[in-house]
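My structure is below; once you've seen it, I'll send some questions.
What you see is the complex with one protein chain gone and the rest in place.
Now for subunit A:
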Amino acid sequence: MEQLKTIGRELAMGSQGGFGQSKEFLDLVKSIGESRSKAEEDRIVLSEIDILKRKLLEPDVPKRKMKEYIIRLVYIEMLGHDASFGYIHAVKMTHDDNLLLKRTGYLAVTLFLDEDHDLIILIVNTIQKDLRSDNYLVVCAALNAVCRLINEETIPAVLPQVVDLLNHGKEAVRKKAIMALHRFHRKSPSSVSHLVSNFRRKLCDSDPGVMGATLCPLFDLISEDVASYKDLVSSFVGILKQVTERKLPKSYDYHQMPAPFIQIKLLKIMALLSSGDKSASEMMYMVLGDLFRKCDSSTNIGNAILYECIRCISCIIPSPKLLEDAAEAISKFLKSDSHNLKYMGIDGLGRLIKISSDIAEQHQLAVIDCLEDPDDTLKRKTFELLYKMTKSSNVEVIVDRMIDYMISINDNHYKTEIASRCVELAEQFAPSNQWFIQIMNKVFEHAGDLVNIKVAHNLMRLIAEGFGEDDDDADNKLRLSAVESYLQIISEPKLPSLFLQVISWVLGEYGTADGKYSASYISGKLCDVADAYSSDETVKGYAVTALMKIYAFEIASGRKVDVLPECQSLIEELLASHSTDLQQRAYELQALLALDARAVESILPLDASCEDIEVDKDLSFLNGYIQQAIESGAQPYVSERERSGGMFETTDYHSQDHHEVTSHALRFEAYELPKPSVPSQASTTALVPVPEPSYYSEPHQPISTSSSVSERESSEIKLRLDGVKQKWGRPSYQSSTSASSSTPPQAANGTSTHSDGGGVASSSSSKPRSSYESKKPEIDPEKQRLAASLFGGSSSSRSDRKSSSGGGHKPAKGTANKAATVPKENPIPVPDLLDFDEPTGTSDVAATDPFKELEGLMESSSQDGGGSTDVMGLYSTDASAPVKTTTSVDSLLSELSDSSRGTYHQSQTTKGPNSKEALEKDALIRQMGVNPTSQNPTLFKDLLG
């Protein structure tokens, strides 16, 4: 009876339109939701684990119950606890015939298991069976699992079926099959290399969605091997053109953009294909220009496409017009109030700067603002930009800034990165040796242990080799300044180990070279180091070797060596060290001290660290000895190759053996096939040599045949692709296909001309800065100075720049106006509406957000008499930030916001019926014993509307 009751309650729960789980599960979720601390949560989860362990062991658990247990397991695992005791039940559930249970099972295993888990082998068979199912939902569920769980070893087990599914009637299945193949390709390219042509073929699938999915694997394939896909350029351009012309059904639209995700993917592929290829680039000029005109920069997705266009342009060989468009888009990004767009703008700038280096100059103040922004992400991106635009004229400012920032952060990962960038820039552009050594010291001091050990070795090499010029004097100065700075730093406490190694090495090598410091002084310092960092064996080793060098140089130059008492005690201590390395060094040092000058000089010559040590690989000095041995009757040496050559037959046996073994490794084929139906299927797919059991033993033959087939196929593909094109729209693109023959040599020339533009910019940097500063009194002089030092203060008449930028805006306004009118026609509100509560994120209860939004609206409109910029403030993420200047951009945006205001009201009126739904939800929540702390905001907003 009791049980009946519970079932009744469960059913009631279900029929409430509620959450369809049992009371126990709801209680679990609720109690975890109510737990105040992580410890309490852990306690609840642990007791739940106990319960589940017990329940899972009960015999004859009803399947519906089992399904819920598994969902509870998923929940536990999601919270970060180990649910491995129940994995096997999830695996069992995938075997169930009921699709509902099967789907739950698959969901659970894809969440629980990684591809290398032992239980995978138990699922492979089920997957094989499900892939053959008549129900496409079963097939989809199985394909989901394939994409997650199949590893390199098990690919052959499902590959034939997945390939068959490429021609399945349902587009959802075809899509997933492509994604599965894509995944196989990523896991083990060789396993599907013979199937690659299928991707090309699927590009002309009758369903455009499948075509879209095919772009994923094609992107990978093309990035691996650009040359063999050049023929597809015109097809991709054609597809993109049709997408932008809204030839695809309207259901592909996202926020009024036609199929934006496909557009972005196509742009990525096109960037790959025409990088450095002039003729391919030219093919896409038109469509890219169209995109710049068509993209609605008031929506996020429009900006995403614009950004992708900028990226594409930075890869291809662009026309001047496109560069202009890209620069304009970037300046719009940078002028935006949104941090996201600024970020993208900085990123775009960093890409375009490679092509035309003067583009950054008009945005110098925006860049400085981003550099000083409190937002860390933006700051880092700006540093990346600075890194890209560093030249010898601004290296000092940039590296100083970088080091300041490096010191201020705690994030080790980024610290490492920025440190290595500092080092790289310093090595490349250092204005003076002095400065270089200083910078390196700072980097080592503050990020010492994070720096790659190579950097330290590089530094030592640089000091030893000098800066490449044949100027011994300069090199000596460099070394001296290094020694001096190190002697200063060495007494500071807690230096990073790597830095100490460098210091020890340099002091040992060059400490006494100049004669400025005495051997005893340097060796005293070295002993101090070894003493102070006695737990660090590497540093000690470096110190002892440095000591050895110093004494060696002393002895070699004929001076008398008196070993300091602390040094003597150090040697004695190390002679008994547990570290064999240290012990060895100590013994060597001791032995060296007893040698005469001539011997010492040949062991450790002065400043010979750069000289190559000649290694006689043939050991020719042993020839005499060998001769002697052979004469006295020894067997001559037979090399390994000769030996194996002599015993050819046996090795052959061996390799065959090997072959046998691999083919026995794993069998995925069922023990007996009821019907040999596979071969007939294979003939319909034409391309796919279905691997029979003999798959492993003779892999060469099928591959070779398939490749020949694929070649033929690929030539046919173009024709068929054209047919598909026409399915979607007018065959207008065909003009572009004719231009497929390319002229690569020209393209190569193009890259070289674009690659260096740095010279132009650096020449302009020498112009005086004062005129620039005087003309801009309203901007912080500090910032200007920084800008001037960063960008070379090209004061090439500000008015000039202004006029050019003003001119740039006019067309922009035109397009934006056009864009603004589009939303009016459409009842769907602009997407920004959805982010309502984000701007006010004052870490308050989110429930109050709608109110704040409204308040903000009222306030701002009362301040400025309803100026159009205020409505803009409502949508932009910072309502509080006043718009400083009213340039043409602002008015443009205000027009936009006007139109979106219209849609805003519209959308509110359509919300009406939702209040009922919200009420219901609210009631349900209360029913479940949870009292809302404040009014349900959904409810509220609906009522307001």
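Throughout what follows, a contact is a pair of C-beta atoms (placed from the backbone, for glycine too) under 8 Å apart; a residue touches a chain by one contact, two chains touch by 3 or more; residues count from 1.
Keep this in mind: contacts and distances are computed from a predicted model.
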| item | value |
| --- | --- |
| UniProt protein name of the chain not shown, from "Adaptor AP-1 19 kDa protein", "U3 small nucleolar RNA-associated protein 4 homolog", "Aminotransferase class I/classII large domain-containing protein" or "Transcription factor bHLH60" | "Adaptor AP-1 19 kDa protein" |
| Absent-chain contact - pick from A:Leu100, A:Ile453 or A:Ala591 | A:Leu100 |
| Hidden partner chain, touching residue among A:Met78, A:Ala599 or A:Val638 | A:Met78 |
| Per the touch definition above, residue among A:Lys230, A:Arg293 or A:His339 touching the missing chain | A:His339 |
| Contact residue for the chain not shown (choose from A:Asn300, A:Ser481 or A:Ser504) | A:Asn300 |
